[in-house]
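What you see is the complex with one protein chain gone and the rest in place.
Labels A and B are assigned to the chains in the order they are written; within every chain, residues are numbered from 1.
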Amino acid sequence: MDRDQTAIEGAKDYARLVAQWAPKPNVPLLISRAFLVGGSICFAGQFVFDYFRQRQPTEVEAIALTLATMISAGVLLTALGVYDHLGELGGMGAAVPITGFANSMAAAAIDFRREGMVLGMAAKMFVIAGPVIVYGIVAGILTGLVATLLRLAAG
Amino acid sequence: MIYFWAFVVGGLICALMEYISLKFQQLTPGHLLVGLTVTGAIVNGFGLYDRLVEFAGAGALLPVSGFGAAITRGVMEEMRRLGWEGLLTGTLELVGLGIAAGVLFSTVAALVSAPRG
Partner (left out) sequence: MTAKRVGQFTVQFSQPPRIVGAFTLMGPREGQGPLGKYFDAIVDDYMWGEYQPEKAERKFLEHAARRALERAGVSENDVDYFIAGDLMNQIVSSTFSARSLGIPHIGVFAACATSTLGLSLAAMLVDGGFARRVLVATASHYQTAERQYRYPIELNIQRKPTNQWTATGGAAAVVAAEGEGPRISHVTVGRVMDWGVKDANHMGAAMAPAAMDTLLRHFQDTNTTPADFDLILTGDLAQHGSKLFRELVKREGHTLGGKHMDAGASLYSPEQQPGAGASGAVCSASVLLAYVLKEMAKGRYRRVLALATGCLHNALTTQQGDSCPGVCHALVLENG
């Protein structure tokens, strides 16, 4: 690195100064908001889950339909321009539930639609949600493999 | 009672992730969501996460950890049914419907809606 000495000296101390003066987030407030927003979404989801549990033959189908319903709700709230404000309010409380996953797909689709339906909307739809699916599948396969091998080893 | 636990458990998972996001500022929401998904998938290796779902219902099901857990559950169930083939065919068994719904509705949303900012 070809820099003059004063700059390097200044930089060393500067990192400390920036860290020290960084605005401190109001941790209890932000966590409470995440708790309330995330809890409320799950609370609403419980009604959906119960509805399908009473009507579907197996729990697996009830789970699948609950996820599908909540995803639709997330997409709808995104299309109405509401979900980003929910994210501003609740932070991870809005991002963590599956509605946030749906929001990330719909937001990318709606935004990049402006570059066309194929290379914009479709190509960019999984720009945020993709990693979750990729690592979810990789982790699911590896976990299934390891769990089965352990079971076989245990006899 | 399940409604209470759905609220509390779902809220706690979100609060924990918010805490991590504030503690480790360099992690983007993408990193955090991937981390939580993988955690859910691993924890469910022996059906542990499914027990949390029995206890807290949607509170455990809806966070993306539930998404990861559902992938593992699909894999395990398909393996029981089909053998090793299920390792791959099971991945989207439970979440496939959700992803398909997301793709379909997002496409429709993109056609009828514009970003509001």
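Going forward, a residue touches a chain if its C-beta (ideal position, glycine included) is under 8 Å from a C-beta of that chain, and two chains touch if they have at least 3 such contacts.
Remember, it's a predicted structure, so these values are computed and weren't measured experimentally.
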{"item": "Residue among A:45, A:91 or A:144 touching the omitted chain", "value": "A:91"}
{"item": "Residues from chain A at the interface with the omitted partner, ascending", "value": "7, 10-11, 14-15, 17-18, 21-23, 25, 30, 78, 81, 83-84, 86-88, 90-92, 94-95, 100, 103-104, 106-108, 110-112, 114, 124, 127-128"}
{"item": "Residues belonging to chain B that touch the chain removed from view", "value": "25-26, 29, 114-117"}
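FYI, only the chains that are shown with their structure count from here on.
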{"item": "Separation of mean Cα positions, chain B and chain A [Å, integer]", "value": "9"}
{"item": "For the chain B and chain A complex, residues of the former touching the latter", "value": "2-3, 6-15, 17-19, 21-22, 29-30, 32-34, 36-38, 41-42, 44-46, 53, 56-59, 61-64, 66-68, 70-77, 79, 86-88, 90-103, 105-117"}
{"item": "In the complex with chain B, residue positions of chain A that touch it", "value": "25, 27, 30-50, 60, 63-68, 70-72, 75-76, 78-81, 90-93, 95-102, 105-111, 113, 117, 121-122, 125, 128-129, 131-133, 135-137, 139-141, 143-148"}
